[in-house]
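Here is the structure we will look at.
Note that one protein chain is taken out, while the other chains of the complex remain in position.
Naming follows writing order (A and B), and every chain is counted from residue 1.
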Amino acid sequence: MKNLFNALVIVLFAVLGLTLIWVILELQPPTHVHLSKQVLTQLDASGVTHPVTAVLLNFRGYDTLLEVMVLLLALLGVLAQIGKREQRNLSAWFRLSQPYLQVLLWLVRMIVPLMVLVAGYLLWVGGHQPGGAFQAGAVLAAAGVLLNLSGVLPSWAEPAWNLRTGLVFGLLVFLLVAAAVMVVASPGLLLQYPPASAGMLILLIEMGLTLSLGLILAGLFLFLSGDAIEDEAEK
Amino acid sequence: MSSALIYACTGAALFVFGVTGLILLSHLLRKILAFNIMGSGIFLVLVGLGQRSGTPDPIPQAMVLTGIVVAVAATGLALALVRRLLHFTGEIRLPEEP
Partner (left out) sequence: MSNLVLDLLLVIALLWSALRSLMTPNLFHAVVLFIVFGLLMAIVWVRLHAPDIALAEAAIGAGLSGALLLDTVGYLHKKQRESLS
């Protein structure tokens, strides 16, 4: 019975897949919507010269604003799952007495400053070349994970007030800029930056987002891995 | 057939792999893997179909960029839930239907 059901599901989805591929091959390009052309013609008003950054933080800035909220919600979900516990300094995974771990430690101490530098570069270069807040935040988060895995940075237990501020900092900057622009520059329009200062405002938002995205994405790992250590400590 | 179109078709195949795995596999970690593969397939369809004429299209690219970041957050949340389930019940699979 179970095998029959499995075979039926596989056959059904094989048919679905072939149909999807057929549709993709048959589909004609839309003739009356030219979004990418619109992006390129409006690019001068966006304050940046890289089209993807222009879409992300200017033309569809509203999406990005809500996305940061989604990320915060996901982190809150993780925090709710790992439960409440008292603040204490969680011990690192590794004992750093073995000589080969010294090599790891040395390597991490060489690489992490470089990663922070790369994140800063990606943030700055996002205005005119591939790069931006998301990539920079991801690199920062990866640096955090690396520090945790090599035993330098302990896993996080309960977020203290400074960590909480860091987590929402990007969203706060984004909201403040949105509110300020709505009141001062273009009343009644959300995230309609004035073209003259758009580049500066986007860079400001991106700086906040880089910090917060880095902390949120690193937090996903650091809170979860801290949970396992805590679990062990209970016994 | 342009290379964008090849990747769009691959995306459709990956979506089907992912959604089949999501239904058939009972191990929750595999379900998360299948969910991620499904998402990657959708991203490929979005970008591949958007630039089948050959010129890069920034709009689907920006959408997929946000999508990837949301996907990893969803994965983290799903893993937290799985670990909680494991902690309480010792089970890593969903119970069989009666």
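As a convention for this text, contacts are C-beta pairs under 8 Å (C-beta built on N, C-alpha and C of every residue); 3 or more make two chains touch, one makes a residue touch a chain.
What you are looking at is a predicted structure, and each value in this text was computed from that prediction instead of being measured.
Asker: Would you indicate which residue among A:Val39, A:Leu122, A:Ala198 or A:Leu211 is in contact with the undisplayed chain?
Answerer: Only one listed residue reaches the unshown chain, and that is A:Leu122.
Asker: Any idea which of A:Phe59, A:Phe134, A:Trp156 or A:Tyr193 touches the chain not displayed?
Answerer: Touching the chain that is not displayed is residue A:Phe134.
Asker: Looking at the full complex, which residue from A:Leu149, A:Val168 or A:Leu203 touches the chain that isn't shown here?
Answerer: Only one listed residue reaches the unshown chain, and that is A:Leu149.
Asker: Please give every residue of subunit A in contact with the chain that is not shown.
Answerer: 52, 122, 130-132, 134-135, 138-139, 141-142, 145, 149, 217, 220-221, 224-225, 228
Asker: Footprint of the hidden chain on subunit B, which residues?
Answerer: Spelled out for subunit B, the touching residues are 3-4, 6-7, 10, 13-14, 17-18, 21, 25, 27, 29-30, 32-34, 36-37, 40, 43-44, 47-48, 51, 56, 61-62, 64-65, 68-69, 71-72, 75-76, 79, 82-83, 86-87, 90, 92.
The criterion applied here is as follows: only the chains that are shown with their structure count from here on.
Asker: Quick check: how many Å separate the C-alpha centres of subunit A and subunit B?
Answerer: Taking the average C-alpha coordinate of subunit A and of subunit B, the gap between them is 17 Å.
Asker: Under the definition above, what is the set of subunit A residues touching subunit B in their complex?
Answerer: Result: residues 6, 9-10, 13-14, 16-17, 20-21, 24-25, 27, 29, 35-36, 39, 51-52, 54-56, 60, 63-64, 67, 70-71, 74-75, 77-78, 81-82, 134, 137-138, 213, 216-217, 220-221, 223-224, 227-228, 231 of subunit A touch subunit B.
Asker: Please name which positions on subunit B make contact with subunit A in the complex.
Answerer: Contact set of subunit B toward subunit A: 1, 5, 8-9, 12-13, 15-16, 19-20, 23-24, 45, 49-50, 52-53, 55, 57-59, 61-63, 65-66, 69-70, 72-74, 76-77, 79-81, 83-84, 87.
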